[in-house]
Structure formats: C-alpha cells, structure tokens
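A single protein chain has been omitted; all remaining protein chains appear in their positions.
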Amino acid sequence: MKRIIGIDLGTTNSLCATVFEEGPEVIGEGENAVTPSVLSRIDSGWLVGQEAQKRRISNPENTVFSIKRLMGRDLEELGELVNELPYKIVEGDRKLLKVRIGESEPYQDFTPQELSAEILKKIKQRAETALGESVEKAVITVPAYFDDAQRQATRAAAEIAGLEVARIINEPTAAAIAYGLDEKQDLQKDGHVAVYDLGGGTFDISILKLSGKIFKVVATHGNTQLGGDDFDQALVDILKKRILQQHPQAQFDDPASKQILKKTAESIKIELSFSPETAYTLDFPKQDISFTDNFKVEDFESLISPLVDETLESCRHVLKQAKLTQEQIDEVVLVGGSTVVPGVRRKIETFFGRSPHVAIDPYKVVAIGAGIQGHLLAGGRRDFLLLDVIPLALGIETLGGTFSKIITGNTTIPVEESETFTTNVDDQTSIDVNIYQGERELIKDCRALGQFKLRGIPPMKGGFPLVEVMFRVDANGILTVSASEKRSGKKAEIEVIPFHGLTQFEIERIMDDSFENAIDDFNERQLIEFRLTAERVFQGIEHNWNVAESALSETERDKIRMQMEVVRQSIKGQDSQALKAQLDTLGELTRPLADTAMGRSILTELQGESADS
Amino acid sequence: MAYSEKVIDHYSEPRNVGSLDKSDLNVGTGLVGAPECGDVMKLQIKVDPETKEIIDAKFKTFGCGSAIASSSLATEWVKGKSIDEAMSIQNTDIVEELSLPPVKIHCSVLAEDAIKAAISDYKSRNQD
Partner (left out) sequence: MAFDEPACHTCETTLVSRLFCFSCNALQPFPREIDFFEVLGFPVSFELKSVELEERYQQLSLELHPDFYGSAPEAEQLLSETASAILNTAYKTLHEPTLRAGYLLHLLAEKQQLDERSLPEGFLAEMFFLQEELDELLDSVNSVELSAMHDDLQNRKIDIEADYAPLFKKHEDHPENSGILQQLQTHLNAERYLRRLLERIPATD
C-alpha cells in the first residue's frame, strides 16, 4: 500500500500528517513539523519555511508570504491587499497574477502556483526525510469556500511540485474527520456539527451531518479573503496612527517598514491571547524612530469585532441554507490559528450557545484529517465516508450578463448535469460559452472561470444541432466539461481557456523548466542552506569561545580554528557536498563541548540541517 | 459570447413597460405564464380600428431578465404591424435576435404566446 500523506497548505503555515501505527499524527517534530508558508529569493533559488521567515525583515522585497491569498485571483479582486503586501504583484495575460522579484529589469516573475509549489516541495522533502520513504501522492486541503479557479490553482501547484493529488478536500471537512474518528473526543457521532474555521487568510463555516459512517456536508459558506491577516492589518493601521502622533514625519511605505509593522502586529496578537496587556517596541533604524507603547486586549477585541461579526453573518447564512437553528447544532468545532484569540472564541460560544471543541490542536487538526483521508484513499481503511459539496453554484453567462445556474451551490459531489446548446445561424460549427461560479444573479457579481469553445459541430441549419454539454464536478470539487452533438453522435471538441489559471501547457512548461534546473537548483539550495548554517555555527563558536578556552586543550582549540578556516574556504566554493562534509568535521571537533551551551547550540544547528535536507 | 448592444439594452432598459386601458375596445390583453419557472407576463396591444394596425404595445413581466427582454423585444416588433403580420412572429425569431441560450428558450415561447393571446383577445372582443 503506497502511502498518501495529507497536506494542510495554509496561508501562514503548512504542515503534513499521516496515519502511523499508533494513529494519525503530524509528520515531524517541533519546528520541523511546521513549515511557515514563506519563501525568500536567493540567487536563482528559493529559501522556504523557517529560513525564509528569518529574512522577512532583512530582505523584505524578496520575501513572499500569504501566497494562498493570491491563488486563482486577479489584481482587481485583491483590492487593498496589493498595497499592504511588501512584495510586488503584477498582472499578466488572462489576469494571471505574478509576484515580481528584483529592483530593476530584468525582473523575475512567478505565478502563485509556482510559489505554492515551492512550499509543497519543501513539505514533500521534509516528509520524505522524516518517514524515510519517497512521497508521491497527497491529499491537499483548501478552504471550503475556494471556487473552481482557486482549486485548480492548488492542483496546478501540486503538479509543478511533483506531487500527485489524490484528492482535494475542504479544510473544515478534514477537521470534522479528525474529530469524528478520534475515539478520545466525546463528539456525538450522530448529529449536526458546525465547523468554524478561521485561518490566516480565509474563513469557512461548514455544517455537517454525522450519521453512522457517513460525514455529509449539508451546507457551507465563507470568505476566502478574511482571516488572521486582517486582524494584523487592523493592528498595523492603529500602530501607524499611534506612531504618527509622536513622529509625524514617519514613512511606512517601504517594504522593510511594512514587514516590521506586520511582524509586530503578529506578536501583539499572539501576546494578547495569553495576557490582558502587552508592551511593544517598533524600531525603524533608517528613520531613526524607536517607538514603545502598550496594547490592551479590550482595544484589540473592539478592533477585530467587526471582522468577527462578519464571520457570524456567514454562520447565520449557512444555518439558513441548512434549514437549521442554532439550537439544532449538536457540536461546534474550532479550527485554524485565529480561533485561539479569546475574543473570537467568546463570540462563537455566545452565538452557538455552547462551548466549542478545541481538544485537537487547531493548528494541526486539518492536516490530521487530511492524513486520515489519505489513508482511506490508499486503501488503508473503509470505515467512514466523506460526502462533500460544491460551495458555489456553477453556470453559464446568458442574455444581458445574467448568470444561469447549471449546478446549484451545496450540491453533493460528485455531480453531473447536462445542458443542450444549439447554433444560431446556418452552418455554424462552433459555439463559445462563458462559465461562471457564484450565487448572484448577474455575472458581474460572480467569478469568471473560463470560456469554452465547442468546435467541430457538423454544419447544419441554424438551431438544428443539439450539442449536449456535460458539466461534471468530481469528488475534488473540480469542474470538467465535455460535449457531443446528439444528431450526428459526433464528439465535439472542447477547449477550455481558464481565466485565472494556468493552462496544461503552461504547467508543463514550468515543470520542464524546473526539471532542467533541478540538479543545479538542488545543489544551489543546499549551498545556500549550508552557508547559512556555517555562519550561525561560527557565531556560536565565537560567542562561546571563553567556554572553549576553559574546557578544551590548546591542540583541540587549534584544530577547531583550522577547521573553521577550511569551512570558510568551502563557503566560497560551489560544492555543497564538500561544504557539508567540512561542517560535519567541525561538528565532530566541537563534540567534546556537547554538554556545554556552545556545543549544544552548534549541534542543534547541524542536526537541524541534516534532518531537513 | 458577447451580446450586441441592442440586446443588452432590452435587458437593462426594457421598452414599453406599463399598461393600456383594459376596457378600451381597441385594446387586446394577453396574460401568459411559464410553469417551468413561474414567470408571468402580461402583454397588451392597441389596434387602430380603421387600419387594423397595432399602434401601441405595453407589457409587464414578472420573471427573469430573458423573459423581460423577450417581452420588450416583442412589443417593439408588433408596433406598426398589422395583426396578421404580428400573428406570424415566431419564438425562434426572438431566440435568434436575443441569442437566447437553451435554458432560456421558454422565455421566447412565452413572448410569442403573449402576442397571440393579446391578438385573440382583441379579436374576440371585436367580432362584429
């Protein structure tokens, strides 16, 4: 049985899980379990995760985060976010977004799909190291309210990363599986469960009906542009105001200042989850500004209150769709890092009139559910089934910009619906149809997914051909379209042009490029990582040299000094494996110091790297 | 597919919305409905008693955009036509003019039925 891992590809953090003999658990331990969804450009490669996170302040314009908010979107839809982010975003053909790296020409542009792929590659590598086996297939989670374009973008990212997507499942549903199948949780196994999922950049509310082995999603609602990031932004806006009162000349538009503000906001938010008040200091060395102040939890809560109310509005909506009242919800499950905020939790509790389940780490629960689903898909268990829905109606553009639904929202998937089209004029051999997704009446309020062209219709009198178009939404919630002309029995050709996504051709081109560069990339990436390790090892040795002087003999110290010189030479070279070997030797030489502070920190650095690569 | 300006116009600014005096002997009223979707449409024509030409037409439709556009177009077309000419308007003409997709063809049928109903109402009231 080939393992299928579960991946929670998050706005802020990503992690993966699988079912071990002892049960489902996140893969990796401590820092190695979580990969911050951050990338930083170095030379011609990317640093991903913790390494990239460290460069957010020092190298803001080359460090990219919150990529998930860009997936399958266009510039107009991002709105204010474009100005808030410290990195540059441009729009290419078919409204495809690209992150632009570089101060001047020639720029390097990357699609969100490619960037997400880098995160997935990192997770794949980490999982392979931790499991000691190759990983080829994964279940990847997405917000339930992700539309077709966003799902397609996620799938394309996986494809670029060399991962086969066994299934795309919705985050709240994954969480429900994790809770529902965990015997330790006293969750009612028959009844209605509300899963409230507030992550870094997205919000979902799903109502599930649990009965026996079946987890059936009844209704889902959400907002793919609302999350903890918005709490941070609200804080950033307040921080700016406070600083301006004391330093009216302050400027915040440069990437470094944006990153400093964002990071401070993040830590204030975290601090206020545990204490009623927190002090903070903001340093803008270039502007010679240092600002210190306090933030009270009441102020924070009233700041985020309108955002939380927006999520409760969604909860009301989803209950209406499910034809249920608050009282009929038997259980409430909280998912996502932002539900840790006490102000959020209190409001949910009041709304549903019951205390929510939080026993499974809200950061891990989605990955764990995905891991369980992966286990099921790999044939490991058959004792439960997840029946999910398509979140938003799918349909086509009709007269005057109106939206005509073909598959309604909250329909259980997989689902198929067919629609018959015909020609308007004699001998017409092709028909163009625009596909949209949404719940509103006018296409301008819905999302354009793409256009398909029906070709190869046999020439007939206008209105005579009967072209049956089949809209099929698979168990991943992804749409495919096929067509045939019924009078002639001829299969019509269909070409789908995605509006916010990559065509198969583009995906393959990116993959070819990355394959050609794969070996170089790998060496380069390793070089970068080992160089950074060496730097930190040197720092550790220098800071603790006094310990070495008392604990080691003159000869031992000389050996260490000489080896440091060898490593310095290797750093200038291009051979990552040689550098690794020299670093290992340095590690050996400092081993006698293992029980001293210096030895421990050096060893941790070295072990951290080797577990990672 | 891009809709022509004219078509979008019938949708966003439908012509001839309103009512004619039902009791006027020269007015014929057609009331039809589409059970597929629950749309209701009232279409009225005013006929010149001398020339038997349709000199005015009004409609009121409770339904989707396509039904409204279809009735708007139908009222535009019947004006100036004789009742016999108006009788020959086919729903397929409306489908073609408005590029109605298959899911909305019944809207054009509704408009055709409304014209016929209005004419037959007029005729039944002016038999002598």
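All chains are identified by letter, namely A and B, in their written order; residue positions are counted from 1 within each chain.
We adopt the following convention: contacts are C-beta pairs under 8 Å (C-beta built on N, C-alpha and C of every residue); 3 or more make two chains touch, one makes a residue touch a chain.
As the structure is a computational prediction, the values presented were derived from the model and not from experiment.
Residue-wise, the contact with the chain that is not shown comes from A:377, picked out of A:226, A:377, A:431 or A:483.
If you put the hidden chain back, the residue from A:186, A:293 or A:416 that touches it is A:416.
Those residues of chain A that touch the chain absent from the view are 4, 166-167, 211-214, 316, 320, 373, 376-379, 382, 385-387, 411-417, 472, 474-475. What chain B contributes to its contact with the hidden chain is residues 31-33, 35-40, 42, 60, 62.
What we mean here is this: only the chains that are shown with their structure count from here on.
In this assembly, the C-alpha centroid of chain A lies 53 Å from the C-alpha centroid of chain B.
Against chain B, the residues of chain A that register as touching in their complex are 396-402, 404, 406, 419-422, 424-425, 431-434, 462-463. Against chain A, in their complex, chain B makes its touches with residues 1, 3, 7-8, 10-12, 64-66, 69, 92, 95-96, 98-104.
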